[in-house]
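In this view, the complex is presented without one of its protein chains, the others remaining in place.
For chain A:
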Amino acid sequence: MAVLEMKQVRKIFGSGHTEVEALKPTDFSSQQGELIAVIGPSGSGKSTFLTIAGGLQTPTSGQVFMNGTDITKLKEKQRSAIRLKEIGFVLQSSNLVPFLNVKQQMRLLDKVKKHNLPSEKLQELYQTLGIHKLLNSFPSDLSGGEKQRVAIAKALYTDPSIILADEPTASLDSDRAFEVMEMLQEITTKSNKTTIVVTHDTRLIDYCDKVYQITDGRLALQTEQAQS
């Protein structure tokens, strides 16, 4: 079964004169272990696609299935619960809580959700992300790259089935950007996640299994690489 599946998903903003079809009717599906890139110019509908996939907004029409559940039919409260359980967001800007240190960022998730990664796994994650020495630091003391890595740790800690990343490397220099992509790649394959990365940085697509191009709201599969 597809982890994430979209059927004829369409999003229109405004009406009449100001009507914008941000997403033309789109079919999409992704499987476990896939790292997918969505690229496209500014204003093409990348974020719209990603936020609909993540249940942050509902499409004008069409259905979004997450592990078989149609989330477009759910109320915000239920979608919020699904986001917590199934989705890890990595955002362009930092999504860390400024008054919590790295360890506490994870503990906050313990407060709202049971069954997160066991502590050995978490330590391992810290190691992999290279933030194990920063556990007592607050976001304001971290560099952009470190923040992004903590954000990734946070997204993975709840052990979601889907990781959605919007320009995760935007605030990083090339080396760091490649590192982050490597990490996402490793985690996706190792722990069987579905990861969708939205970016306009075409250098990152080498890490991905599938690349979709989005232009004026139309999503099209561009390349599919042999699974490594």
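FYI, a residue touches a chain if its C-beta (ideal position, glycine included) is under 8 Å from a C-beta of that chain, and two chains touch if they have at least 3 such contacts; residues count from 1.
Keep in mind that, in the parts below, contacts and distances are computed from a predicted model.
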{"item": "Candidate names \"Putative hemin transport system permease protein HrtB\", \"Succinate dehydrogenase iron-sulfur subunit\", \"3-isopropylmalate dehydratase small subunit\" or \"Amino acid ABC transporter membrane protein, PAAT family\"; UniProt protein name, chain not shown", "value": "\"Putative hemin transport system permease protein HrtB\""}
{"item": "From A:104, A:137 or A:171, residue that would touch the chain that is not displayed", "value": "A:104"}
{"item": "Selected from A:31, A:60 or A:95 as touching the chain missing from the view", "value": "A:95"}
{"item": "Omitted-chain contact residue, chosen from A:8, A:80, A:143 or A:174", "value": "A:80"}
{"item": "Absent-chain interface as seen on chain A, which is shown", "value": "47-48, 51, 54, 56-57, 77, 80-85, 87, 89, 91-93, 95, 97-100, 104, 107-109, 111-113, 138, 154, 166"}
